[in-house]
Every structure is written in structure tokens, then in C-alpha cells.
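Removed from the display is one protein chain of the complex; every other protein chain stays in position.
Right, chain A next:
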Amino acid sequence: MTISGGIDVDGVARSFGDVHAVREATLTVRPGSVAGLIGPNGSGKTTLLLMLATLLAPDAGRISIAGHDPVEQPREVRARMGWMPDTLGAWPSLTVRQTLVAAGRLYGLTQDAAGERAAELIDVVSLEPLADRPNRVLSRGQKQRLSLARAIVHDPDVLLLDEPASGLDPQARADLRELIRRFAAEGKAVLVSSHVLAELDEMADTAVYLRAGRTASADAVERSVRSARDWRIRAIDASTLAPALAAAGVPAELIRADNLGTLVPIGDEDQAARLLAALVGSGVAVSSFGPAVGDLEHVFLELNREEGDS
């Protein structure tokens, strides 16, 4: 099943002394799809990515990247995998262009090919004005873009991006989103770790939830997706909302309000549609009606709550 490529991880564990960074990670990212890797700080996201990136050997389990095992065949994996680390390092004295040329050469491109590729990538990540300035003058967001360009210099089939969006301005985030969608359209498998869940919501096809070194099982995710979540409702005249909700059968103790509107827990989309119809039917001028948190964030918070309960 791994011949086709993509990322395939089965029962992977890794500890550092008595710290179990990753206990049991299992996930699959098909070619042509984007998966979000989501988890609280210290849940083992970076350790997992280091193992996928051929830098750390797992203690147990099996990994396949683009059809190759990172421990047995690191060279084959490296030729097909691009990794953008969460620590942004760049040789300070080299210019942006020289850095990308050097990276291309390290991946076996000839000097000319590396030069062409560098020029192309500088355009892709919009670093033209800084192309011939040394890396040390770059801001955090600019380093981030350089790091992304470096990760894709050899046009890899599998992309591992560790917190690619942190430090980027809204325009750069939008560009990044579009770029990642484009990679998926080209048939690459992309795994993105991020804390910005709303961001991932817009580009990830699937999500992998990691907590305390374990990937959440499909059952747990399914359960969380189906659990009730808050919807935010706003009406032109807020005072008409409370009586209408009571009339629609929503218990008063479940209704809360925040500065943006009224929050009501709703189980699924059918229930939401019925409630909206009832509110409109009772004459409330509804101006806004939607989930208060994104899909990924909902599952993430729900899974963490389960963890806290158990």
C-alpha cells in the first residue's frame, strides 16, 4: 500500500531517556492531499516530524515516506521529501539567492540548474527585493518564506511543514495557503503542523490529532465531531432572541452570551437548520448564525476535554 507514495506511519514510538515524546503514532497522508497535524504544545509533533524527516530513528513502529523507509533508505527518502523545520536557521553571511543555490547544489543540482531554480523560488515566495541581501537582515516572516523555498528546492513528492504560518503576515498566509493547495493539486502529500487551526481548516483535507504522544483514534475523532458545539447567533434586536429561543425549546441554562453574540450548543447541522427556521418563523431578524469555532478547533478542544476527563 506504500508503493504509491505519500506518508504512512504505523505505531511509531520514540523516547528520550525517560521522556516519551511519541508513544504511538499512526497516520496516513495520501498523495495529493493536505493533512493538518494538530496537538497541544509538547504533544510530540516536532519529534514525529523529525522522524519522518530522516533525522531521528524511531524506537518502534514503521514509517514509509514516498514508498521508502527513512531508517533503512534515508537517501531515497531525502531525495523525495522536503522538510521545513520549526527552528528557522539560515547561514547568516550568505544571501537569499546563494542560500537557495547552495541548497539546490546539496540536493545534487548542477550550478546552472540550481541558479535557475533559486530564481524561480525567489519569485514563488516573493523575496525578490531581498534576493541579494544577506540572510541576517531578514525578518522572521521573511526567514519563514526562505525556509519554505529551501524545503521545496528539489521539488519533493512529500512535504513536511512544521509551523509554516507562524510569523507570516495575512497576505503571506494567504499566499502560503494557496501554495500548499497547489502542491496537493500537483499530487504531493503535505503534512502541516500548526497551532492556527482556522488556518488549517481552510487547506487541510484531513487532520491528525496528537496528544501526549498518541494520535487520536478515528473513533475518538468521530465522537468529538458529533459532540454538541456552540453556535453563535446574532439578531438585529437582541432582546427578541431570548424569548424566541425559549419558544424553540432551548433550555435557558444552556444559553450563554459573549461580546459577539448569543451562544447556543447544537448537536448537528439538522438541529441547527431546525433552530434557524424556528427563530425566523417566530419573527426574529437573524443577522448571523454559525459555528462559534471551526471544525478542527472544535475537535481539538473536545479531544483535550476528553483527555482531561479521563
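Please note the rule applied: contacts are C-beta pairs under 8 Å (C-beta built on N, C-alpha and C of every residue); 3 or more make two chains touch, one makes a residue touch a chain; residues count from 1.
The rule is simple: contacts and distances are computed from a predicted model.
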Protein name (UniProt record) of the chain left out of view, among "YdbS-like PH domain-containing protein", "Aspartyl/glutamyl-tRNA(Asn/Gln) amidotransferase subunit B", "Cytochrome c oxidase subunit 3 family protein" or "ABC transporter permease": "ABC transporter permease"
Which of A:Val9, A:Met51 or A:Leu303 contacts the chain that the document leaves out: A:Met51
From A:Thr26, A:Gln98 or A:Ser126, residue that would touch the chain that is not displayed: A:Gln98
Contact footprint on chain A, counting only the chain that is left out: 16-17, 50-51, 53-57, 70-71, 74-75, 78-79, 81, 83, 85, 87-94, 98, 102-103, 105-108, 147, 150
